[in-house]
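My questions all concern the structure below.
Note that one protein chain of the assembly has been removed; the remaining protein chains are unaltered in position.
Our next item is chain A:
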Amino acid sequence: MKNILLFSLLTLPALLFTSAIAGEGHKHEHTHDKHLKITSDTQAQAHAHGHEHSHTAGHNDAAGKQAEGHDDVAVIAAAMAEQVGIRVAAAAAGTIERHIPLYGELVTPPNRQAQVRARFPGMITQINVTVGQRVKRGEVLALVESNDSLRTYPLKAPIAGIVLQQFASQGEYTAGESLFAITDPSELWAELKVFPAVLDDIESGLPVHIEARSGRYDSTITHILPASGQPYVYARVTLDNSSGRFAVGERLSALVDAEIMQVALVIDNLALQEFAGQAVVFVQNGEQYRPRAVQLGRTDGRFTEVLAGLKAGERYVVANSYLIKAELEKSAAAHEH
């Protein structure tokens, strides 16, 4: 009997000792708010980690339900919202302006340039103009003595414009080749290339804003015409160049107002976020912010038409909407090493 007692006394420390060190796996402290405190051991560290993940799992469920439009709500105190720069605006009617950028270059219209030739072969007896000189229509450019009649006849400018080139000199014989090139720079054409993908949106008569070296000019598309052998078409815009600020051959970029329309409800694009796989805006209700799935219509890059999901007058987050998304999804934010 004594020995049994003794033996049991002796095995106790072994038991106690093992339970002190190794038995840890059987029992855990598990306070759920533990991740808020300095975790007192790596074990609890793991719990804290896991805890976040459990939110993640829960969040996925919530995301599923979110399609039905409840459950997800971020509560942000007004002062805090102010501090972090969350701004809201009321949804309202607005304008959608859809612009399409095009590139092209300036060309001279065919009716604004002329090649002047001598009607009858003969000797150029006199030249009245020099290159660069501005001429009026009908102004005598040169005198040619015809070989046939030996009479001298005047060569007149067919259009008003500038003498661009001169191909012959006094005393030369001419037999019908071009003697002068006159061009009228007071009006130019901008030929903008329209590639097939945007062809449907471009038509003649649309307002266009030309961006040139010398500034921005507003005009309209005069007409659309195919470019032979090219995959694109030209949108032609007539530009007044009486001031001479454009140069032929200059490259331009242009913005076409493809669509400008009044729509019943627009939202600022800054407000748009993707949440649970849908496009949403965050609707403010006091200090509560809820994601609202919206069906979107046309957009111009700054504003987007809302077809469904939002009513006029509802207050939605414009600036820093990402913070709301971050707040709603934050439980999923974990740092994996």
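Quick notes on this structure:
Going forward, a contact is a pair of C-beta atoms (placed from the backbone, for glycine too) under 8 Å apart; a residue touches a chain by one contact, two chains touch by 3 or more; residues count from 1.
We adopt the following convention: contacts and distances are computed from a predicted model.
Missing chain, UniProt protein name, picked from "Cation transporter", "Transport permease protein", "Nitrile hydratase subunit beta" or "cytochrome-c oxidase": "Cation transporter".
Within the whole complex, the absent chain has one touching residue among A:Glu187, A:Glu259 or A:Glu329, and that is A:Glu329. One chain of the complex is left out; on chain A, the residues touching it are 2, 5-6, 8-10, 12-30, 35-54, 56-57, 74, 76-77, 80-81, 83-84, 86, 100-103, 193, 195-198, 211, 231, 250-253, 274, 301, 322-327, 329-337.
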